[in-house]
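Questions regarding the structure given below will be posed in turn.
In this view, the complex is presented without one of its protein chains, the others remaining in place.
In this document, chain identifiers A, B and C correspond to the written order of the chains, with residue numbering beginning at 1 in each.
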Amino acid sequence: GGKQYKRGPTARVFVNRSLSLDKIKFFGFDMDYTLAVYKSPQYEELGFELARDRLIHCGYPEELKRYIYDPGFVLRGLIFDRLLGHMLKVDTYGNILVCTHGFKFLKTSEVIQDYPNKFIQLDDTKRYYICNTLFNLPEIYLQACVINYFSTTDGYVKVVFAKTEGVQRGNLMMSYATIHTDIRSAVDSLHFNGELKDKTVENLDKYVVKEPKLPLLLDRMREHGKVFLVTNSDFKYTNVSGRILLWELYFDVVLVEARKPKFFGEGSVLRKVDMETGKLHIGHYTGSLKKGAVYSGGSSDTLCDMMNAKGKEILYIGDHIFGDILKSKKRRGWRTFLVVPEMSHELAIWLEKKDLYHRLNELDAMIGVKYRHLDSASRERPNIQSLQESIRSAVHEMDMSFGTFGSLFRSGSRQTFFASQVTRYADLYASSFINLLYYPFCYFFRAPAVLMPHESTVDHDS
Amino acid sequence: GGKQYKRGPTARVFVNRSLSLDKIKFFGFDMDYTLAVYKSPQYEELGFELARDRLIHCGYPEELKRYIYDPGFVLRGLIFDRLLGHMLKVDTYGNILVCTHGFKFLKTSEVIQDYPNKFIQLDDTKRYYICNTLFNLPEIYLQACVINYFSTTDGYVKVVFAKTEGVQRGNLMMSYATIHTDIRSAVDSLHFNGELKDKTVENLDKYVVKEPKLPLLLDRMREHGKVFLVTNSDFKYTNVSGRILLWELYFDVVLVEARKPKFFGEGSVLRKVDMETGKLHIGHYTGSLKKGAVYSGGSSDTLCDMMNAKGKEILYIGDHIFGDILKSKKRRGWRTFLVVPEMSHELAIWLEKKDLYHRLNELDAMIGVKYRHLDSASRERPNIQSLQESIRSAVHEMDMSFGTFGSLFRSGSRQTFFASQVTRYADLYASSFINLLYYPFCYFFRAPAVLMPHESTVDHDS
Amino acid sequence: GGKQYKRGPTARVFVNRSLSLDKIKFFGFDMDYTLAVYKSPQYEELGFELARDRLIHCGYPEELKRYIYDPGFVLRGLIFDRLLGHMLKVDTYGNILVCTHGFKFLKTSEVIQDYPNKFIQLDDTKRYYICNTLFNLPEIYLQACVINYFSTTDGYVKVVFAKTEGVQRGNLMMSYATIHTDIRSAVDSLHFNGELKDKTVENLDKYVVKEPKLPLLLDRMREHGKVFLVTNSDFKYTNVSGRILLWELYFDVVLVEARKPKFFGEGSVLRKVDMETGKLHIGHYTGSLKKGAVYSGGSSDTLCDMMNAKGKEILYIGDHIFGDILKSKKRRGWRTFLVVPEMSHELAIWLEKKDLYHRLNELDAMIGVKYRHLDSASRERPNIQSLQESIRSAVHEMDMSFGTFGSLFRSGSRQTFFASQVTRYADLYASSFINLLYYPFCYFFRAPAVLMPHESTVDHDS
Partner (left out) sequence: GGKQYKRGPTARVFVNRSLSLDKIKFFGFDMDYTLAVYKSPQYEELGFELARDRLIHCGYPEELKRYIYDPGFVLRGLIFDRLLGHMLKVDTYGNILVCTHGFKFLKTSEVIQDYPNKFIQLDDTKRYYICNTLFNLPEIYLQACVINYFSTTDGYVKVVFAKTEGVQRGNLMMSYATIHTDIRSAVDSLHFNGELKDKTVENLDKYVVKEPKLPLLLDRMREHGKVFLVTNSDFKYTNVSGRILLWELYFDVVLVEARKPKFFGEGSVLRKVDMETGKLHIGHYTGSLKKGAVYSGGSSDTLCDMMNAKGKEILYIGDHIFGDILKSKKRRGWRTFLVVPEMSHELAIWLEKKDLYHRLNELDAMIGVKYRHLDSASRERPNIQSLQESIRSAVHEMDMSFGTFGSLFRSGSRQTFFASQVTRYADLYASSFINLLYYPFCYFFRAPAVLMPHESTVDHDS
């Protein structure tokens, strides 16, 4: 390969769609998991414990107290099947890669019994809940704990009741859907009533990463453009986190309670925040956006108008899948930078296990060789069983190197649904936006060509 | 690269999703452009002329008679903008690659004026019409002719009327949307009233390719499974084409007037065809499907039930983007083989111009080198203008090798929307299903791994 | 009662919503059953026979030939249940008043078995087809004939197949839904291919009423405003009927192929008709609307703009339930006059059977008297059985006076769904628009007050 890079893998920014940094005049930031980076697994552990205790408070068994958060048994992008209570990892097309029930991994034969084509309809959002954000990690584990508890505790039996599946003891039936709703409510209430944020603020050093290079990068960005913050958090919390981030100094515009993804569509009323009391001024704010002030609500359209920005001059940096930006009919073409903290781990394993990947390719080629001289007239059936077994074991070894649920992005030669979302919705992605520090502001990020099967396979054999 | 293939590029079958031919027990076929292959450009030329003459019959200017079909000015996958009258080629995400108005290619500055972000909302199906099938080729050219005529003929001026754009002369206003509707109606009526099929039947040698290997392949398929035909054409035409294809001999089940894509969802009433008269029997047919009989309507579910087939045991071979198979909530997991007759041409150019592609990669790497020692503190701006110019000219040269509108699949490093549809909806694809002749029925088609940017770029630099 | 009317009942115009004729500047007309009045039952008989023969041509049994149209077994507003094959008459709320299967009237116990609450969900338009127009009368009878045939012919048995109900013989299953679809297609094709209109034109005297007062009324209207015609029929037929109606002389604007109800919403392209050839000019017509010319398509909005009319200055006269006018978001408030040819018959019976209605009220009051001195503490149960029997028999006698299916508007004290539609959607209604001849153009049509139960019952007893 002819390419040479100065920047180490984890310091690098990756490119799905070419982007000239030169043309970016506005750098927008999300707050949580972007500017405010949480320490993992401490922060997830906190979320897990608070949510678990709230479940118990709501009447779930005290015995759930015994469960302790295990960061090795979660992966972003997992999908919860509210009907059957399974947690699934699927590929781009919805084909099932991994299926668990509580802490139990289902065998292929068991998977086929529940999903005859090993396939799920991802657009059935009533049935499938996609754990897209890092905030979902604690509830993935909590889900496993609760289902494990009911599956392994005497007195509970599996039942089907009113078309929903679940477990029953006496007059009490716990459908998997209800359990999921209860867990989601517990987690939402932590965010809503501020319990999680209060605990975080009490012990900032334990839960929040202090990034020493942040002021430097923001300073440099402000030499090349404007810097703004758009967060769904409310003023009170933004204020606390923000003070640490010195946002009065760095951000030209601060928007709280933005209600993304609605912000990228119709939006809500733009109001000014009274910084003494934290309360919102009534009515629509119609003046210009001032540095040092804080606003609430608004929409991407309003913001563009008020900053006099074209969409393609904005690079918005966040930790979410930006589906709503792309889909929104009102979209003005904001460019996107996705922060994927898991990248460091993923890249380390990928580099370390490169041999396994090459081996997979070799095994694949060896299968090809076996069929080489055959055509549709052939009665001969080459024995590829041991090769297939070797492939399966290489894939498994590779998966296990990443963790219990394998890689965030792939399983063997197949990409995950999460990987396809990243490809689709992020122009750039990296483990941290701090990586931008290592690129000049005139940089031209170039997307590597992605070849189709006929291009990649034909090209090799000349 | 370690892979070695016996089969020449155009004889090969390409793989998006791994598939074991061993497990396929049913081979389903579409009729048009699949079993019945039309001679190009003769057949498109016929369609163009009939549609053009029908437009004239409907009141369009006689002068349109002067236009002659040019196969070099069409490409499958182009998108017609009914509001502005432009024909567009776009990438996977809807970014505009090429834009024409009549026969005129718009400059980038002109494109930006009409589409400020060089982006279209592909899901706005009222505005954008996607020319997905080979049957659309004649109308793409006809659209260009008509718009060319009105744009270049004295007396017609561009106007906006009742929020639609178009051209006007006197009291008569031709909106681009109306023109498109008229052309679509003209083309549909050719199919509906049988005019096109009658002309084809009159001169089969001129319009239809006789594939000598077809009986051999069908024979071999029938040794390994059942063979069926599902076409939207009516009995009369299927009968004519079919006789030539000797379908009484080869097909275990023949379904006409299937109304795909509805066939893959709710479907319609299954009726038996009276083979003497060609008329349908009334009522639902509820018996078993017999070889030698012909049926009309039905659904993929009914067909599976009646053939006692599981979805994954079926390989359905056709020339359409099979979106409806995948999306259908009732889908039973049919596997798909897409026939892309353009593949021969595409592959030939791809191989011939491989050097250009390598050069593109090199130029790309050279840009990287220019930025190598810079970071966000750098004030230095490397001059990459001439490199960019070289890239642009290499992309253009590559595009032009494929034809006026470039390749069906890509433009430089970017894939077309059509390419992404092929990737998404076809398990296998090839220039002709006859290529299956070169593979044993125990073959294991393996999908090459598609790497994400962080995997492909990091891998190189160890 | 203090009111006195000069005009006889059948010459009168009835008022749902007050309207000052003084303010009407534009009189719009529908064609079929409005300007062109068909002779009943001759015209329905013709429609029945043509549709019946077409069914036979499509494979339905020759024996259907034996059925002869019976105008006594049809009523506008009946509803066909595509699932169960029943024909229903329902009240305002969807409660079932009458239920037939073929020619058989179901007993209450049978109705309850099929509809446990004797109630249908009128908004389930997939299941229920409402026969709203006079054009539906022949198919109501044809439906009864076909179901009668299959229910009473040896060899056919009732079955449920793929969730649809119907009858089966051998491999052939006729679901009621299929039968309905086939009948609807047969009827539509008569209209579409012009067969019905050709036959009508061949024998105008037999099928079309010649209204001698029409020119006089149109003349008088034109003294007070403009007169226009908006019909869904095409030019060819409008031309024939129209010539008889001398429309070149009377109508200021003539619009054919209007595609109502779409006309009252988005509409379609307004085109000019070439009166020599009958063909449409291509493109949008953008000039002013001229007397003597004929136009095609357009929308209510376009028409208002071009005539410089405000909605409330237009009185639109037709035979349809004008739901779309009222519902359309783009509606500009056209006033409506519904022609209900059945009115003459309905009024004659109503007046003739007034005593029965009074008797019903008396019986009703007698029931009240029985309960007079009772309250919730009473254990006594007055015997009202014979009174209820008398009411039932009075209602039945009244119903039968109107015809087999009773009145278009009511059954005893309950209004039909059709009646509620007339009330909701028509400002004025009458048996013919000719009745306007008997009112001065300065007339103020006043709606009688409709009292609520507490107003009507409390008022009496002072």
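To be clear about the criterion, contacts are C-beta pairs under 8 Å (C-beta built on N, C-alpha and C of every residue); 3 or more make two chains touch, one makes a residue touch a chain.
Remember, predicted model here, so these are calculated numbers, not experimental data.
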| item | value |
| --- | --- |
| Visible chains in contact with the missing one | A, C |
| Absent-chain contact - pick from A:Gly59, A:Gly155 or A:Pro212 | A:Gly59 |
| Residues of chain A (touch criterion as defined above) contacting the omitted chain | 58-60, 161-162, 166, 168, 170-175, 178, 181-182, 269, 272, 274, 279-287, 302 |
| For chain C, residues in touch with the removed chain | 1-6, 9, 12, 14-18, 93, 116-117, 119, 121, 123-124, 217, 220, 310-312, 326-327, 329, 332-333, 343, 346-347, 350-351, 354, 357, 360-362, 364-365, 367-369, 371-378, 380-382, 384, 409-410, 412-415, 419, 422-424, 429, 436-444, 446-462 |
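One rule holds in what follows: only the chains that are shown with their structure count from here on.
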| item | value |
| --- | --- |
| Farthest chain relative to chain A (centres taken as mean CA coordinates) | C |
| CA centroid of chain A to CA centroid of chain B, Å | 34 |
| Euclidean distance of C-alpha centroids - chain B vs chain C, Å | 47 |
| Separation of chain A from chain C, taking each centre as the mean of its C-alpha atoms, in whole Å | 58 |
| Touching two or more other chains - residue numbers and ranges from chain A | none |
